[in-house]
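Please read through the structure below; I'll follow up with questions.
Of the protein chains in this complex, one is absent; all others appear in place.
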Amino acid sequence: MFDLLPHILNGLTLGLLFALIALGFMLIVGLMEQINLAHGSLFALGAYFAMQLMGPRPPFPADLAQSWLALPLGWRYAATLILAPAAVGVVGIAIEFCMRRTYGKDPLYGLLLTFGAAMVIEEMIRLTWGTRDYVLQVPQAVNGGFIFGDLIWSTYRFYAAGIAVAVIGLVWLLIEKTSFGATVKAGAHDSEIVRALGINLTRLRLLVFVFGTMLAAIAGIIVAPIWGIRPHMGVDAVIPAFLVIVLGGVGSFWGAVVAGLLVGLAVGLSGAYASEWSLLSMYVLLVAVVTFRARGLWGKKSVLEA
Amino acid sequence: MKRREISRRSVLQGSLMASFLAGTASYFGPWKENRVWAQGAAKPIKLGLTCDASGQYGNSGQDDLRGIQMAIDEANTKGGVLGRKITWITADTETTPATGSRLAERFITREDCTILIGAVHSGVANAITQVAAKNGVIYLNTNSSAPSEAGENCSRIKFVWDGNGTNFSKASVANAVNSIGKNWMLLTNDYVWGHTTSAATKAQVEAAGGKVVDNLLVPQNTRDFTAYLLKIQQAKPDVVATAIGGDDIKALREQVAQLKLDGKPAWINNQQDWPDVWGSPDSLFGVFGTTWYHKLALPGVADFVKKWQATNKEGSIPVPGNVSYNGYMATRELLRAIERAGSTNNVKIIKELENLKVSATDRMQHFDAYMDPVTHQMQQTIYLARRNPKPADKTDLYEIISWTEPKAVADTDAQAKCKLVPYEQIPTVDS
Partner (left out) sequence: MIPTPQSNSARLITPTMLVLWLVLATVPLWIGRAGLYPYLGIEILIWSLYALAFNLVLGTAGLPSFGHGAYFGIGAYAFGLCQFNVVANLWVCLAAAFAVAGLAGALVALFISHRRGIYYAFMTIAFGQIFWTLAIKSHKVTGGEDGLLKIARLPADFGFASFDLAGNVAFYYFVLMVFGIAVIALWRLVHSPYGRVIAAIKQSEIRAAHLGYNVWLYKASIFALSAAVSGFAGGLFAMAQLAAFPDVMSLHQSGYVVMMTLVGGGLVSFWGPVIGVFLFLIARDVIGAMTNAWMLYFGLLFIAVVLFRPEGVAGAVMAAWQNRSLNSMRKQGGTALRLLVGGGRWR
């Protein structure tokens, strides 16, 4: 039993990371009923922007770069956590402007459009930064390991899981407890009423989409020190994100979070006791659930399945 | 070929339209070139370079390409081979076998290439080999280190230039069992290369009196190794030997470095490729193998590095590593073999390469190297290295701790597995 505990703990932290990776994807699916397949590429872009900001050649004019580099690592990291997602948000605006043409039509338009965007972004990354790997520096405080129960644990992993909890909590508060969230939710389901109330629906959708892309970027920055940074890293993120949403059910916030945790536990536990099957376990889990439950765990009726 | 280079650079500058036009020009380029030499005297010898530029091995593939180009440039400055110029063409094999097949077909039937060079991924190498063998075209597998390449998947037209998993296990295991400990744990990528490499390690461990306590199979594309690292800590082995490749080893490296798990237990990694190491130098851990290092204290190495740097100023990798080195050596020896054979007839070149012997000085390694005529694998010095605690400069990442002569690490089982077709069965190719 004591052998099992570390693996459950590991599965839970891993699950929180999966939930974090899926968060931006979920927001766009849940509130806009659009599947953003560029999610993985935006995730990668977040990591690349952060790496550029944290690296020896920040993308600033010379004197600003000087003072930026003079800042302590921790400060730069904190600022990067805001600047890099903001920069990715700008890319998100560009995608949303294209996507606008597809609103009111079928969501498959958006899916295909973002699939194309994903290809373009990945190729752009390759052209800009080359094919080599990069490493994202993190502050000493969250690096290294600590000993707990005779085992060495990664500090960064618990930090990452903590960030995941915080971000998930904040997003939930934003959607459920603010008037902005209420408007957005109404807008997704009944655009007529929202418009009648005099709310600018176009801007609302733009905000949601950009928010979703920024969450993708944050996930990329948090996960990069564990996975490493390379042009095709987005594919490693978008498939689990998609899977978590489908498993949790479209339109269900907590469904996605629980699905993330379940996937983490499945991968973590099978990693320890049936290691060769660990990656397959998430697909088996999905097949097992969706075979019996039409809309994943707690999915709502949505135009995405009719 | 220069025109193609220009087109790629203009893409980099972001001018999409310009590059598209330049690219269109280059597409029609070879036609003009063909007409030129049809009227001229000596027809050039054309090589097809099948190097990955995207996908999992895109980075290594381009480093391979740099070494190959260097050898070609050297030959051309000396006036070519047999008085003929060497020309080349390359395209992205995408780390995808189907693309490898198609490009091999394209290079052979459309571009009239008579020799193909370049590989990192064994599947792509095999796909190209199938097409090359059908046409009798010689193919140099520069950098795929799967033991099966010179074993069951060997071919009369294919020559393998990298050390393989078995070579590296032989160089490292016996020594480590005696000096570090007898309880071993294996971490194996769950695909062919991982399995064959770990099998070789297991045999070596047991032969030296050690014991393999567990073998954890890691699925390909694993990004999170925490479960395995916990399991290793729970089992407390003396040594962990990994056969993890591709992007997976990079992720593992990051995670071991974060935990500072390097040291207890001791880690033995199989070959580490320089293009992968250069991306994350701070996370090198354990003992690992290589075939060459740019700071070997041997004559010629420093000159070679300088020449390489002179032609690759803008590259993302500042010094040549084992991948570029293998690409260079393979191409150089091929061109020399053509010169020695006095002919571009494929069978004559194959026979020259089968009897290839290269002196240690010429190889810039510690021991003489030779081609095994039965398996077509280059038998060469195997180095073991670890992270350099006192680097002389920022590229000085390795500390070389041993070198083993080719005979001592030869993959002796391969000879029984490899069956080459007789020369008569190869279609004749001449350029």
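Just so it is clear, A and B label the chains in written order, and each chain counts residues from 1 on its own.
Going forward, a residue touches a chain if its C-beta (ideal position, glycine included) is under 8 Å from a C-beta of that chain, and two chains touch if they have at least 3 such contacts.
The structure displayed is predicted, hence computed values, not measured ones.
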| item | value |
| --- | --- |
| Which residue of A:M54, A:L113 or A:I152 touches the chain not shown here | A:L113 |
| Candidate in contact with the missing chain, chosen from B:L82, B:V192 or B:A360 | B:V192 |
| Option from B:N76, B:Q130 or B:N175 whose C-beta touches the chain left out | B:Q130 |
| Option from B:D92, B:D214 or B:D413 whose C-beta touches the chain left out | B:D92 |
| Chain B residues touching the omitted chain (full complex) | 4, 7-8, 11, 16, 19-20, 23-24, 26-28, 31, 53-54, 89, 91-92, 96-98, 101-102, 105-106, 109-110, 121-123, 126-127, 129-131, 134, 146, 148, 153, 190-193, 195, 219-220 |
| Interface with the undisplayed chain - residues on chain A | 35, 98, 101-102, 105-109, 111-113, 115-120, 122-124, 126-127, 235, 239, 242-243, 246, 250, 276, 279-280, 283-284, 286-287, 290-291, 294-296, 299, 302-306 |
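Everything that follows uses one rule, which is that only the chains that are shown with their structure count from here on.
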| item | value |
| --- | --- |
| Separation of mean Cα positions, chain B and chain A [Å, integer] | 36 |
| Contacting residues of chain B [partner chain A, same complex] | 11-12, 14, 53-56, 58-59, 62, 190, 216-219, 221-224, 226-228, 230-231, 233-234, 247, 250-251, 254-255, 258-261, 275-276, 278-280, 282-283, 316-317 |
| In the complex, chain A residues that touch chain B | 3, 6-7, 10-11, 13-14, 17, 126-127, 130-135, 143-145, 150-157, 225-228, 230-232, 236, 267-269, 271-272, 275-280 |
